[in-house]
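One chain of protein is taken out of this complex; the other chains stay put.
Coming up: subunit A.
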Amino acid sequence: MKIEVNENLIKHLENLSLIQLSQNEEKMLENNIANIIKFFEKINELDLSNVEPLFHPLPQGRLRKDTPRDPLDRENALKNVKRKENGYIVGPRTYGE
């Protein structure tokens, strides 16, 4: 699969990642990303058709009883929040232009 790394792809990735880049960064990353993808494509040399993917090195996790525990109190939990009102976090608009 030929992947063309151009301005459009970078814009698309900015959008997916929710990261606004400066023009300089866009240019630099266009170049870097093309090189890194070339480096990734090395794995295509291998025939992997009969190999299972290994998602996680441990087959299963430890589970504990689903019993409630004391969480952080509200004041501590919200300590690092920049904008808050009456114990709630103030977020950005989620609708409109």
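We adopt the following convention: a contact is a pair of C-beta atoms (placed from the backbone, for glycine too) under 8 Å apart; a residue touches a chain by one contact, two chains touch by 3 or more; residues count from 1.
Just so it is clear, contacts and distances are computed from a predicted model.
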Query raised in the report: Under which of the names "Zn-ribbon domain-containing OB-fold protein", "Universal stress protein family protein", "Amino acid/polyamine/organocation transporter (APC superfamily)" or "Glutamyl-tRNA(Gln) amidotransferase subunit A" is the non-displayed chain listed in UniProt?
Result: "Glutamyl-tRNA(Gln) amidotransferase subunit A"
Report summary line: Had the left-out chain been drawn, it would touch subunit A at residues 1, 3, 9-10, 13-14, 16-22, 25, 28-29, 32-33, 35-37, 39-46, 48, 51-58, 61-64, 72, 76-77, 79-83, 89, 91-97
